[in-house]
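Got a structure here, written out as structure tokens. Questions coming.
What you see is the complex with one protein chain gone and the rest in place.
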Amino acid sequence: MSDQPISRYPVPDLAELPDDLRERILVVQEKTGFVPNVFLTLAHRPDELRAFLAYHDALMEKDSGLTKAEREMIVVATSNANNCQYCVVAHGAILRIRAKNPLIADQVAVNYRKADLSPRQKAMLDFAMKVSQDSRSIGDGDFETLRGHGFSDEDIWDIGAVAALFSLSNRMANLISMRPNDEFYSLGR
Amino acid sequence: MSDQPISRYPVPDLAELPDDLRERILVVQEKTGFVPNVFLTLAHRPDELRAFLAYHDALMEKDSGLTKAEREMIVVATSNANNCQYCVVAHGAILRIRAKNPLIADQVAVNYRKADLSPRQKAMLDFAMKVSQDSRSIGDGDFETLRGHGFSDEDIWDIGAVAALFSLSNRMANLISMRPNDEFYSLGR
Amino acid sequence: MSDQPISRYPVPDLAELPDDLRERILVVQEKTGFVPNVFLTLAHRPDELRAFLAYHDALMEKDSGLTKAEREMIVVATSNANNCQYCVVAHGAILRIRAKNPLIADQVAVNYRKADLSPRQKAMLDFAMKVSQDSRSIGDGDFETLRGHGFSDEDIWDIGAVAALFSLSNRMANLISMRPNDEFYSLGR
Amino acid sequence: MSDQPISRYPVPDLAELPDDLRERILVVQEKTGFVPNVFLTLAHRPDELRAFLAYHDALMEKDSGLTKAEREMIVVATSNANNCQYCVVAHGAILRIRAKNPLIADQVAVNYRKADLSPRQKAMLDFAMKVSQDSRSIGDGDFETLRGHGFSDEDIWDIGAVAALFSLSNRMANLISMRPNDEFYSLGR
Amino acid sequence: MSDQPISRYPVPDLAELPDDLRERILVVQEKTGFVPNVFLTLAHRPDELRAFLAYHDALMEKDSGLTKAEREMIVVATSNANNCQYCVVAHGAILRIRAKNPLIADQVAVNYRKADLSPRQKAMLDFAMKVSQDSRSIGDGDFETLRGHGFSDEDIWDIGAVAALFSLSNRMANLISMRPNDEFYSLGR
Partner (left out) sequence: MSDQPISRYPVPDLAELPDDLRERILVVQEKTGFVPNVFLTLAHRPDELRAFLAYHDALMEKDSGLTKAEREMIVVATSNANNCQYCVVAHGAILRIRAKNPLIADQVAVNYRKADLSPRQKAMLDFAMKVSQDSRSIGDGDFETLRGHGFSDEDIWDIGAVAALFSLSNRMANLISMRPNDEFYSLGR
């Protein structure tokens, strides 16, 4: 399997990349043991990759009322609704690791309503799915429901913004047929 | 996690079950090392379980123009479209084992169009998804497409019947909140 | 019209069938005056027909908190949502006979919300339609609503299981282009 | 059943109606043997009823490249897609009578693709369903397909206009819960 | 742009039209400064145009519990949901004029939930959208909601009937590719 193309588009060598992107990627490789394909495949357009990473880090790496595992749940649930193979497989792995739970990613991907989650987390995912699939209908009632589960308005922005960012990346991954690294499938199980 | 209920409904003890079902289940347990929850949860209604198993075996265990792995692909792809956690997780494990491929189940579940499959297998899954999600529109053209990929009319019945049977079981699993055994998540990876 | 094919697939002669199926069919013929095409068309695969009949009888013929007419309402409403000609026409006839009401089948098929039904029966069909069309979203609230109309949890299983079983048969009928017998159209009117 | 309300709104007495509407209705009653409820229920708003009848007659009663039975097929197929009980039941009766075929209405209502129709008639209904359910996507290709089946551009207007008019009446009937007369259910069977 | 065809179908000269339609059109031209293309394009079928205008006037020109601007809001919101270019552009212009508000038409077209409207008007549009897109599901609860906002049952008929009439005209406009007059785009801005 490892000789399948990882993108419909040309994939640059690390050596060709702008220094900042190459350095960023080497840090990830150092930490993870491999270079996730999202870096290599989107690096076909360095400016777009740089912006994507900046957006990603601003949401996924910062302090938030949502744990990092909860943010990954949003990615996994909405990405399966959009049938994005890369995002479900890669972020499923990250979710398993961050939640220290080998079952949670598959549960959340297939049907978060049946997953081992708190009512607060299910409300979070209900809203994330609405942002992802039916943002036209968001209204005051949704904010009230989430506040009733203890989410602040900043938390609600975080939920919505993660769902919105992966609306972008799900579409890019489907566009270029981004292939998940084989390593992700078994990480954290 | 192992103390979560596996069904909304009472789950019988093996000892209470009719002999034929208990014996069938013990055979599975012997072979697999555990009793898949589908047996225990549906055994709340022994007559329905017996009929389900008979239908299942008539399609999934017999000789067919489809390999056993291919039949499991149909289960996994259509079950994710119906957001059935039990079927994706349990039959994903069986698919990994039958295909001797640790990646294939997640690929097929999330987006079979991007999976490591032959064009013939993708055509098989296109049709299985149509049977599962839009059977009203099935027409002669679908049969012609499949024949063009080398499927016989008996193979086409098999594809459709597997998709139809799991339309039933996806709904039963969602109805009773059937929980996959923890063992399935890592089998065959 | 009576010379139209009743299936895309070969239809066996009664004489060719296994004894148990032939006897079962002769009993129906004796009682009804004709052999419903579902028996003949599915008999192309005797094992699958046998399993289907066992499942059918386990749900449709037994004692239940739902009347037999109510179970037929579930079949008719969900089968029209799936555009299954055989099931709407044949089970519409059975519904008219069991409800002793010549109007009820057409009402339930087209829009059960406007049919001459009790609020309890409309709640039953709301849930059956959810099982049929959106089982992913079933939750505790649905059970509470039905209990509020006096349904026991066993009744709820019955509602869901009938909707699930005909999710299977709607797809099989659409797959093989199963044709309703001409007799069904006017029975019970 | 005959004492159920036929509309959510007040139903005028024939005697209260403007002369032209009363006379029109009496002609129908004379011919049919009863007054179809569409006349009485929409007569709550005489100007709207008068306009509706004018539109109806301009399409359904005139000479056309479509037979009267074919125009009724369009009504029946699209009205079931909109779950309009009045239109399916009442126009189903008219279709049976005009086609001199007791089976055709139920076939067309549930799934016209499986009905005893010519390929030309199925192409007509494919287009009628597109006008009814997805008019945004109509394009040159649709016109070419229909011309390939021998339809003139005036015929295509007729197909589309009948589907469009019953898009209106389906919604009015669902709005006011217009009840079909009991007589329609068995007419022409 | 002004030399683009305004219909797929022949457009009659005013001189060829029946006197009543020509006179009606001349009155509009006198008042508006141009002849809206709906008159010319539908005049290909004078009887249908006459019926359409009668229906239109019976709803849109009469006294009602809804203001004329509110009735135009219903047209604009539902017509965008059906992707009808003529109706959104032409009735958007009328809405701007009647509401004396240059922003309101675009707001209502794209997402009425975010428009500068009262809660009563948003409830009106919620119901209009349900009539337009999901009339099968209308029930007593919808009437109660609207009465809670002060709408009478006659007002509710008006809301539903306007949505129903433009369900017809949206489909006719999409069928014939009716082109809005260039003048409409800037009227009332």
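Going by the order they are written in, the chains are A, B, C, D and E; count residues from 1 in each one.
Operating definition for what follows: contacts are C-beta pairs under 8 Å (C-beta built on N, C-alpha and C of every residue); 3 or more make two chains touch, one makes a residue touch a chain.
It should be emphasised that the depicted structure is a prediction, and the values quoted were computed from it without experimental measurement.
Asker: Check the whole complex and report which displayed chains the hidden chain contacts.
Answerer: The omitted chain makes contact with A, B, D, E across the full complex.
Asker: For the chain that's not shown, point to the residue among A:13, A:30 or A:47 touching it.
Answerer: A:47
Asker: Tell me, which residues in chain B touch the chain that this view leaves out?
Answerer: On the side of chain B, residues 111, 113 touch the unshown chain.
Asker: For chain A, which residues reach the chain that was dropped from this view?
Answerer: On the chain A side, contact with the omitted chain comes from 8-9, 44-45, 47-48, 50-52, 54-55, 57-59, 62, 82-84, 131-132, 135-136, 138, 143, 153, 156-157, 160-161, 163-165, 167-172, 174-176.
Asker: If you put the missing chain back, which residues of chain E would it touch?
Answerer: 1, 4, 80, 83-85, 88-89, 92, 101-103, 106-107, 109-111, 114-116, 174, 177, 179, 182, 185-186, 189
Here is the rule we use: only the chains that are shown with their structure count from here on.
Asker: Please compute the angle of the rotation superposing chain D on chain E (C-alpha atoms), rounded to a multiple of 5 degrees.
Answerer: 180
Asker: For chain B and chain D, what's the span in angstrom between their mean Cα positions?
Answerer: 43
Asker: How many angstrom lie between the centres of chain A and chain D, each centre taken as the mean Cα position?
Answerer: 50
Asker: For chain A, jot down the residues that touch at least 2 other chains.
Answerer: 111
Asker: What graph shape do the protein chains here make by touch: line, ring, star, complete or other?
Answerer: Other.
Asker: Could you run through all the chain pairs that touch each other?
Answerer: Between chains, contact exists in these pairs: A-B, A-C, A-E, B-C, B-D, C-D, C-E, D-E.
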